[in-house]
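One protein chain is absent from this view; the other protein chains keep their places.
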């Protein structure tokens, strides 16, 4: 029996692989398991290969896992296309279609653990069509994993309810055939999940984009302007269904510039507003982000990161847009950059993004990534009343008497009016301006305004709640990680500590501006460590160095997108560091001669 | 007598202030002086205030100076609008129009040194129009400075040659009137320039934008695509006049995106190509820069920096686009960033930009700034044959047999064909691609290609000729500065060393990628120092820190645009550092107890 | 309360060149706003960048002098967010038909109720005299010392081609006519476009100055043009650059509901009185 299992499956476009994954996940969640699922597709819109990578466990899950415990290949060609995304090893049970022969085109797996199941044949015999292959697999897995057959079957029934009774009956038979096969050919017992208790209230099943969109509504978003782009479009789709009910509007603009332009307009008009895009769209929005910064217009700009540069790898996750998030537009400017680490975290961080935008009258960049955005998670219910919702600081009556929109206040935050408010009219502009909004070319005013616009963000850096720290307070080894990869670092930290290694992990949600204090405190005890992220350049590692004197032993563990960073990779490097310490300690203990 | 003099003058739009400055400069240059002149205008297109700030010296000049030795105010309102751009002090001789009264609306100047000349009246009396005020001032300055009256008068004659004989005669009389007034009211003798010998061959008079455009032609530029924007437009204007003679084309595109788009097209078609813009245009070009990076298309993109963010201060210089130059577009990418430090330097660095673009098949960002672009300098003739011109690496016959456009070579540079070349056809794309250009979503290929695209630039970092070092090799104090401000640092270094302070200065022309080795070598002896730049955030200071462990005592001396950084400011900070050293040294020399 | 033109004149002093056509345009706007009579704080006035785009700064209203070419998207965001506002948009020929040219068609097909005034001077004023998209073929400028090689944009024709429902042209040479056009544009319930031949005295061509306008302009109404005839409007618009027609080329006599009205309707249809933002998340519960 096991508490934690990773399953991967791949097949051709029409094979319903993703549907099978979702069915498994739903059934698991209902029975009280936690689960996380990532999907991956070929470049085709239709008919291309697809796969899922699903982790099911009795306890909390921080990442979708890496090495598969069970690999299901509906056919080898499609399975192999996923390469490192569906990694198999000596401990993987490989399930494949016996029709393709017994040979395994994989290295390092144990043939003894392979199961050549006649999947296509069972589908044909039971349901009369190979389309039922995925249902056969559900039956197989129900049997092997010990997942509730009732629950899975209920899912199958729901899915085919709208089809003909024959199709439904065929799939029921297919499921039964799979189940029977599994019972006849049991796997190693450690492929069977330990039982769990169903949760007190139903858990939630949601992906990062849906969560981001829903959280925006909770935060008070009234306007969304955007342009479709993978892997962010679902945010617009969700809002396009929901926002109207709450008096808001979604505008599909003619391009990303117009999208953020409309958002700037709506926010200028006093509404909380958001746009969402991915890398290429972010590049196009740069100029408008600069405008929002100098005109002090609040807005949230979501970047669901994918592989770059340029069109790059549109369907793969990467964390390589951090440099851009911090530094894209010309001129001296600081725009807060936030990043959630999971689907659940996306809820809080999206709301924070709105709060920070409104409080500080600034564009905020919310850096999600394809992994978080597209992966489904089983999470505990979130109580929206736990969040404070921040609104902008309107001018009071006294301030409206001689209204100065860009008044240099102690906090740097000025009272902000909106069209319709009597006495509050002013000129917003991208040109440097004085306190009342009049254009100026004065170097003195420019310096003051630059200072004000950057100073107003200072309180952000003191927000310790935008960082989480795990592990041993005074550990000599410290990890830093962010975004979807943080879950890997988190698991690695837990494993290493169980091995007796003293270490800790810092996970910033606020990526920029850099909070010198938080990092300095964290690094105080650290002699060696890693900044772990999914990019070629190790961008957070570099940005931290800009502002913080990091420990000499701090290194970067970074890798281009679509090349998974695993718990194992992290542990490897950590263990090397521990060994290096031990070596260093020896000479230190030698008596000093001379 | 003096070897070095700084003159500033301001007046209303129609007053011909700039023309006067150019006349002075030309006359001075002909007589063998060096000179550098910056201009500044009000926001109006016509009729606004304007000013020049001119330094004339017998020896080499590295910056336009700060504090004025002679200040000419045609009227106080306009003069005062320039604030810190025309700084006056205790040693300034203030020349103003007596008609405005004797009182000086300036603090800290010595009234004894002021001259209330009846400038407008002299103009009216001699020439019959106040339009001749600037000619009167030329006469005044010819007398006071000891500049060749013949030469100045020749300039006046040339300027008015096309006007009526009356206008010409009037201006000749105005000049004579000014000259006579000056002779009747001599200034302190240290306002008179020491004589110089005329140069062996005529010196050149040129500004940074003209130089950039001309150097592009020398480098082989065949196509320019751009969109007007202050302060870069003159590059397009110059090429619009000249490039046709050399078989090239200038395209004024519909926007900056189309401008760089056409440049990418022309370069893909095998032509050396360039675009030029300023901040807002740079922001718009981000996406295309990313495309050029991944498609490995050579091009030069000039950014003549002005005050930001957004529209900011369009007519003022700033160095705040360095973060953007290095990090604008999404994804992992390194784009070389070069910056010239003067008009003369713009020649070499522009040619280098083309060479680097072509050699490494990459977009190169040439970061000029409004100061360099718009200031006129008297420079020594440059021999264009001294430059090597680099062309791109075409595929050889063997390579064309199975042509792989993006072949992963040892150097990372692949053979590049162009349409028309038989056997060389390939698919260029912004999508990640394999060696033959086929689109891919493979993480493995992506990692290899990221690595190749960044590795190919490694030789750049070893290019010591893209850095200059002045001063004492092992100095404990080290300055770093770039762009137009480097000239100030350079003069400060010379002055400090004359004071006996051991120090040195590093001036990078290659700003990104950071050459770790060059900085590490330079910093080896450095205990304290300054990175001097014209931005609020001190952007180079931060970028160096990303890659180099800087000395603890390295600080930033940075200031928003249009707030001059002076030799004095630098010396102040340097002297403080020296004092701090002395303090530190005391305890060190105390005997250690215990 | 009645408003006077003076009530819309802001405290900023225009820095246009003496004689610039834009002085007349801003006057026409002051007068038109006084005629309409909305209080200044209920007006949003958006522009891009250019000499002409300085105009919101000279007007008492909620102004937005944004970035080059992006006035229309911003204005649409404002109007959709607060349909009760009067939203004016203005800018130059370059701002509107060169860098901003991609937004015009979409503002029109969306039919957001904006009034868009282009100050068409056939040149780039603010950047000191380069070619603009409406510069005539052969026009010599600092950026085209040998003359331009391309045909000009025809703003009137483009907007008609996009399906524009209110298309007019004016000149400050006929200030009361121009004022009336702005009034009509502001009253039109949908996207209204007014091309203003607003001379650049500094860089514009001599035959595009107010004096020339006075002698060449031909009023469409007095020519008996039928505002409701789109095809005829196109034929007249085709003469852009050759004939200076003033007045309304086309006004759709049956304006459909504007975009923001459709938005409001959709909201009404979909608003679920029980829908609370707090409960949005509950959608994710497994049931």
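All chains are identified by letter, namely A, B and C, in their written order; residue positions are counted from 1 within each chain.
Throughout what follows, a residue touches a chain if its C-beta (ideal position, glycine included) is under 8 Å from a C-beta of that chain, and two chains touch if they have at least 3 such contacts.
Everything numeric here is computed off the predicted structure, so don't read it as measured data.
Visitor: Decide which residue listed in A:236, A:372, A:390 or A:567 touches the omitted chain of the complex.
Guide: That would be A:236, which touches the missing chain.
Visitor: Hey, which of C:175, C:210 or C:234 is the one touching the hidden chain?
Guide: Residue touching the absent chain, from the options given: C:234.
Visitor: Could you tell which one of B:42, B:139 or B:261 touches the chain left off the display?
Guide: From the options B:42, B:139 or B:261, the contact with the absent chain belongs to B:261.
Visitor: Of C:15, C:168 or C:263, which sits in contact with the chain we cannot see?
Guide: In the full complex, the listed residue that touches the missing chain is C:263.
Visitor: Specify the residue from the set C:91, C:152 or C:247 that touches the hidden chain.
Guide: C:152
Visitor: Given the full complex, what residues of subunit A touch the hidden partner chain?
Guide: Counting over the whole complex, subunit A touches the hidden chain at residues 42-48, 227-230, 233, 236-237, 240-241, 244, 250, 252, 254-256, 280, 310-311.
Visitor: Which positions on subunit B touch the chain that was left off?
Guide: Touching the chain left out of view, subunit B contributes residues 26, 29-30, 201-206, 210-211, 214-215, 217-218, 220, 222-223, 225, 242, 244-249, 251, 253-255, 257-259, 261-271, 273, 287-288, 291, 295, 347, 378-379, 381-382, 384-385, 417-431, 438-439.
Visitor: Mind listing the subunit C residues that contact the chain we can't see here?
Guide: 97-103, 105-106, 109-111, 133, 146, 149-154, 157-158, 160-163, 231, 234-235, 259, 262-263, 266, 269-270
Convention: only the chains that are shown with their structure count from here on.
Visitor: Between subunit B and subunit C, what is the separation of their C-alpha centroids in Å?
Guide: 39
Visitor: Going through subunit B residue by residue, note those that touch at least 2 other chains and give them in order.
Guide: Within subunit B, residues 42-43, 280, 310-311 contact more than one other chain.
Visitor: Multi-chain contacts in subunit C: which residues touch at least two other chains?
Guide: Touching at least two other chains: 49, 67.
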